[in-house]
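Excluded from the complex is one protein chain; the other protein chains are retained at their positions.
Naming follows writing order (A, B and C), and every chain is counted from residue 1.
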Amino acid sequence: MMTREPFAVIGGDLRQARAAHLLASDGFTVHAVGFDSDIEMGSDVRRARSVADAIHGCRYILLPMPLTTDGESINAPFSCNTITISEVFGTAVPGQTLFAGQVSPTIAQRAQEYGLTLVDYLKREELAVRNAVPTAEGAIQLAMEELPFTLDGSQCLVVGFGRVAKVLALKLAGLGAHVTIAARKHSDAAWAQVEGYQYIPTAQMEQAVAQADVIFNSVPAMLFDEKVLSKVKNHCLIIDLASKPGGVDFETAGRLGVKTIWALSLPGKTAPWTAGAIIKDTILNIIEEATP
Amino acid sequence: MMTREPFAVIGGDLRQARAAHLLASDGFTVHAVGFDSDIEMGSDVRRARSVADAIHGCRYILLPMPLTTDGESINAPFSCNTITISEVFGTAVPGQTLFAGQVSPTIAQRAQEYGLTLVDYLKREELAVRNAVPTAEGAIQLAMEELPFTLDGSQCLVVGFGRVAKVLALKLAGLGAHVTIAARKHSDAAWAQVEGYQYIPTAQMEQAVAQADVIFNSVPAMLFDEKVLSKVKNHCLIIDLASKPGGVDFETAGRLGVKTIWALSLPGKTAPWTAGAIIKDTILNIIEEATP
Amino acid sequence: MMTREPFAVIGGDLRQARAAHLLASDGFTVHAVGFDSDIEMGSDVRRARSVADAIHGCRYILLPMPLTTDGESINAPFSCNTITISEVFGTAVPGQTLFAGQVSPTIAQRAQEYGLTLVDYLKREELAVRNAVPTAEGAIQLAMEELPFTLDGSQCLVVGFGRVAKVLALKLAGLGAHVTIAARKHSDAAWAQVEGYQYIPTAQMEQAVAQADVIFNSVPAMLFDEKVLSKVKNHCLIIDLASKPGGVDFETAGRLGVKTIWALSLPGKTAPWTAGAIIKDTILNIIEEATP
Partner (left out) sequence: MMTREPFAVIGGDLRQARAAHLLASDGFTVHAVGFDSDIEMGSDVRRARSVADAIHGCRYILLPMPLTTDGESINAPFSCNTITISEVFGTAVPGQTLFAGQVSPTIAQRAQEYGLTLVDYLKREELAVRNAVPTAEGAIQLAMEELPFTLDGSQCLVVGFGRVAKVLALKLAGLGAHVTIAARKHSDAAWAQVEGYQYIPTAQMEQAVAQADVIFNSVPAMLFDEKVLSKVKNHCLIIDLASKPGGVDFETAGRLGVKTIWALSLPGKTAPWTAGAIIKDTILNIIEEATP
């Protein structure tokens, strides 16, 4: 049985604020820093005056996802002051466990030099799977906002068949869309068929592209070049969910008048509460596994 | 077999413009009037210079939904000039069939005095059923836009179990929401159970209200009064889909800090192409039935 | 609030035995007669020695569905003795309420002459809706048993779109079958489309017949005559769920080598526990509605 040892939550966006709130609701003592007083976290979260104040006496330190975008300042959009990795690593002591999302090898190396245990929760499979839900819903919301017709009855082409694509296909079908999967492997074809979708090999994608009302790309490779883009219907919308460099030649799309949206980091934007709950659950899974 | 006799399409919003486009794509000759030149209808639709010009020689005359809001001027938001019912009825001749949505008894009486055949397509069951789809999707889009969490995994209470509620419940469940139906009849309870939803009698609705993350009301009766509104969770959103007078005491909701949206006429707003296709199909059904 | 007044359960098949068991589990005193000692009803059900013994002092008398097939002896396949309607009606007294399924006008008249209140629970909409579930599952079981291929991926034609057809279509689609609905009304077409099925007007049914791997008929009219039967594929199976006279010319089907099953009264055969629960719930609904 897991004991409820105290947490410091340092920086991050609404997801981390929500995670802090949920940890406190679960009975953990939570000291938060790096959040403006306007950011709601519930009355059970204690607002620390400084990083040192937050970290002192805590068993666990929850850091944001991504941890940093410049390699030194911690991603804390709601903080009045800059918080640095040096400050956190210099204050923490061995015996504390730090959790952060998207940790670069350099940062991992620095944590090691400080003698600190730093776990990258973005590497956890269950987080990736569950994050596919707010990503898929966010993509659906974007499509609904842009399209002058319903997803119900529309031809949706989903390119790729990884986690996000699978969840998206499930939800599109649940809304009454006709879903075609473009993927490469025979086993993807088998799963697509088993789950009730049309399937087309990526190599023959062009004919499906020409029939689609909406295209959702999840493959981070340049599949939508001029040749493919020239096949899409006038009214077709392409939503690219692939992380950088993305899968669409946006410049050419613009020139051809093809409507595109590059939708990144949807969970934090469209469903921060859900994304915060996923982070919290994942952290607790990690702790539970480490508990003898 | 139905012959393709010519249509005049007079006024209306993007739905009517779409219906005109689709009739032309089906091979009908279409003369349209009351649409700004910016409104796209495809190159097959002929733009008439006047109502008389449009009506002349047409077998069918398609009028908007609703036909009018003031009893005399035809609902034509994209028209430069006002078009009146008197003008249309005075120009049309017996032998032409007029189609309009939401025809008041007074207008029906006037059509009769002119010796005209005027059919209210809003009374058609298939139109009402199919319109439930864009209504449901529009409501889902609104919920997604407002909520900081996903519909997936959320507790959704759907009040009523008519056409809109049925379609909405199906789509919410398809998105992974937990759906509870509040309705009155034992047969509604049976259908709700058969379709996989929780059911609660409307009379005991309060306990379901207290557990809901989102509430969709489809019943045009004052169910959400102060007593019920005081039960909803802090973060709960109420979307009222009931036509006037609605089912929510919005003033009290505002005072209590309950988030509400009164969402009317969603098909025309969020999916005019779909709504236009539904009007077109319904008109053709009516014509086909009348064809010996 | 409903008080739990005693029940006599007289005759019937496993459904009535199950209803007796469930009433007892709900806290009702239950006196049962007309069931062999082998028929399990749980230890809370009291076995009466005679009809008079069972009826005496009971507020409610539950009779089978169908009540009788010969007009006089009560349908009691597990009874050692014959139980007659005269015996039951002669023993019951005004103030007791009798429940039976499928009551003929003659029997209703006789009950009235005895001054008795006799309610036909088969007329209840919620019973009909919920009975569609075991009927649909039973039909699916029959199809699975007969077919050398999976329902998943098969072309299923469902003729009619009433309660049984709707539930069956839902479950077939849930198993991964491709479902086409043949029905007559435009509103049926609209619902079929909204619920994600293909639709074909009954008048054009022949082309769908020719593509079907399995056909489920729910319409009690001779739709499957020689002309239609001659269109079905070699391996196609027709399951007729329509009550007498059925919808298939079985003689011609036999001659043409078309595989057919006429599947009647499935709930009692394939899922008597479920069917018994439905009867019990319906009776309690009736009682609750009658309670001031």
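One rule holds in what follows: a residue touches a chain if its C-beta (ideal position, glycine included) is under 8 Å from a C-beta of that chain, and two chains touch if they have at least 3 such contacts.
Since the model is a prediction, treat every value here as computed from it, not as a measurement.
Participant: Quick one: jot down which shown chains the absent chain touches.
Facilitator: By the stated touch criterion, the chain not on view contacts A, B, C.
Participant: Could you tell me which of A:Thr29, A:Thr117 or A:Gln193 touches the chain that is not displayed?
Facilitator: With A:Thr29, A:Thr117 or A:Gln193 as choices, the missing chain is touched by A:Gln193.
Participant: From the list A:Thr29, A:Ser265 or A:Asn285, which touches the chain that is not on show?
Facilitator: Among A:Thr29, A:Ser265 or A:Asn285, only A:Asn285 touches the chain that is not shown.
Participant: For the chain left off this view, which of C:Pro6, C:Pro66, C:Gly176 or C:Pro220 is in contact with it?
Facilitator: Looking across C:Pro6, C:Pro66, C:Gly176 or C:Pro220, the contact with the absent chain belongs to C:Gly176.
Participant: Touching the left-out chain: which of B:Gly57, B:Gly90, B:Gly115 or B:Gly196?
Facilitator: B:Gly196
Participant: In the full complex, which bits of chain C touch the chain not displayed? Write them out.
Facilitator: Contacting residues on chain C, toward the hidden partner: 14, 18, 133-134, 137, 140-141, 144-145, 147-153, 171, 173-176, 270-274, 277.
Participant: By the contact criterion defined above, which parts of chain B meet the unshown chain? Give residue numbers in ascending order.
Facilitator: 152-153, 176, 193-194, 196
Participant: Of the residues in chain A, which ones touch the absent chain?
Facilitator: The list for chain A reads 124-127, 129-130, 132-133, 167, 170, 185-187, 189-191, 193-195, 285.
Just so it is clear, only the chains that are shown with their structure count from here on.
Participant: Over half shared or under half: which fits the residue numbers at the contact of copies chain B and chain C, same or different?
Facilitator: Looking at both copies, the contact residues mostly coincide.
Participant: Just grab the chain with the largest centre-to-centre distance to chain C, centres being mean Cα coordinates.
Facilitator: A
Participant: Once you find the CA centre of chain B and the CA centre of chain C, what distance in Å lies between them?
Facilitator: Taking the average C-alpha coordinate of chain B and of chain C, the gap between them is 38 Å.
Participant: Specify, in ascending order, the residues of chain B that touch 2 or more different other chains.
Facilitator: 133
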